[in-house]
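Here the complex is missing a single protein chain, while all its other protein chains stay put.
For reference, chains read A and B in written order, and residue numbers begin at 1 within each chain.
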Amino acid sequence: MSEALGKEFTLPLGPMHVALEEPMYFKVTVEGERVRHVEITSGHVHRGMEALATKRNLFQNIVLTERVCSLCSNSHPLTYCMAIENLAGIEVPRRAQYLRVLADEIKRVASHLFNVAILAHIIGYKSLFMHVMEVREIMQDVKETVYGNRMDLAANTLGGVKNDVDAQLFGYITRSLQRLEGHMQEIIDIYASNPMLCSRTVGVGVLPKDEAIRYGLVGPVARGSGLAVDVRRDAPYGIYPELSFNVITETGGDVHSRAMVRLREVNESISLIRQIAANLPEGKLTAPLPVIPAGQGCARTEAPRGELFYFIRTDESDIPTRLKWRVPSYMNWDALEVMMKDCAVADVSLIVNSIDPCVSCTER
Amino acid sequence: MFRFLKLLGKNLAQGPSTDPFPAKEAHTPERFRGRVVVNPEQCVGCRICHHMCAGGAIRIEDNEEKTGYNFTVWHNTCALCGMCRHYCPTKAITLSTDWHNAHTQEDKYDWAAHYSIPYLACAGCGAHIRMLPPQLAARLYAHSPVDMTDLLKLCPSCRQLAAARREEISNDTHEQE
Partner (left out) sequence: MNLFSDIVVRSPWLYRINAGSCNGCDVELATTACIPRYDVERLGCRYCGSPRHADIVLITGPLTLRVRDKVLRVWQEIPEPKVTVAVGICPISGGVFRGGHSIEGPIDRYIPVDVNVPGCPPRPQSIMEGVLLAKKIWLDRLNGIAPGHKEERHVSLP
């Protein structure tokens, strides 16, 4: 045993691992308790979706892109639809644009809460995990009541949205938000000050700001390192220019900062949903669809994990010749190298979770 | 310590948060997307749902005798996205709130809804046509001066002939005047 100590050896983590939600395979080279090198083997969730998208027609692809990943399952069809709308010059009715943002922000709240809950789960703080997940259930109920499914909202379609949200449902949403907000204050206090949580997360997986720039990071991971990037503000789309919200940043660059960014963004999303409820205009839900011409279009949005980019190329048929997306986790993935440098083995899954990796997005 | 007691009191007052299912029926929202249901009365067989379905859960094909078509929804392939419902021009497709979907492997290939929708033999030539559903026809021809009841039972070419005959008769009456 003593011979093994001080020597490097390789520890396989995954692909079927309890702490990892998805099949990821790490070869972690450790020296005692310290991680010296991490090799990531990917491709386990590769379902060949980009090739599939060129076999399906434009409408089927709305559903297909929704299944890229269920945690950001509204951002994908939204961005896909926006890319086609940009390509064909379709003007989306204003009410539909408001409802699109509504669906997006509801998903953002649920996604962020899930990530911080898993953080507590990995630390072993089971009661906090359960509490945050129970609070997330408020949002799950909203999704189920308003859209009819707890994960895949199926809100978007080409040129608008599928479901209307009437005053009665908005009443329900507002009541739910009130309940959520009460819990959020409590949860943020726990995450900010609980000594057990802080000792496991503060200073773990540090990513300095200059490295964040060098790796081109996006989303809450970049914002946790003090880099204020947010597509909703930097390249506004939809009705975001008319809504007021703050771009949340933290300066620590560690696991704790990233969790705090997500928690504070939940409050921003709550305020955005309230603004939508107050200002929702009357009008149509979908624009009339023209023939989609041959051409290329792209769109980008802020998904819960960061910037999401879609590119589509069509000929005159209704089957795209190319559909390509770049997901935020793709950018954030590489930065794991910096974050995991010389960390403890026990922190590996914690750090991986802190970038909110969406393997199914990245490997599609 | 005080905070702990406060929380305990709050949670005791709140009661259990556990959903009573399976002891009692669970609450299902009205808009819940549970299972695709087709109203065969209203289906015109336009296949738009088949075109929209991402997984290929909908199958529409003529029956062996060509006297109608079979409409099958495979629930085990259906992603419950609601595209078929959204784009169905006659609103024949709805989604029920029934989520009791668990079944054993023996039932796997029976887990589908089969509808058989008959064609109508054209009153003129006997060719098989899918008649326009009466409710839909009533809406479509609400302001038509011609009585559509008999015309709807004709195939397109027989209807063309009927229209020509109608024209002829009206021309004749004009000439006589």
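What we mean here is this: a residue touches a chain if its C-beta (ideal position, glycine included) is under 8 Å from a C-beta of that chain, and two chains touch if they have at least 3 such contacts.
Owing to the predicted nature of the structure, the values given are computational and were not obtained by experimental measurement.
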*Relative to the complete complex, which of the depicted chains are touched by the chain excluded from display?*
A, B
*Would you indicate which residue among A:13, A:69 or A:266 is in contact with the undisplayed chain?*
A:69
*So which of B:80, B:129 or B:154 would be touching the chain we can't see?*
B:80
*Residues of subunit B (touch criterion as defined above) contacting the omitted chain*: 16-19, 21-22, 26, 32, 54-56, 74-81, 99-105, 107-108, 111
*Which subunit A residues would touch the chain omitted from the figure, given the whole complex?*
15-16, 18, 21-23, 43-49, 51-52, 55, 60, 63-64, 67-71, 73, 114, 121, 129-130, 133-134, 137, 140, 144, 149-152, 358, 360
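One rule holds for everything that comes next: only the chains that are shown with their structure count from here on.
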*asked:* Based only on mean CA positions, could you tell me how far subunit A sits from subunit B in angstrom?
replied: 35
*In the complex, subunit B residues that touch subunit A*: 17, 29-33, 51-55, 79-83, 86-87, 95
*subunit B-facing residues of subunit A, complex*: 56-57, 59-64, 66-67, 134, 141, 144-149, 152, 154, 157, 162-163
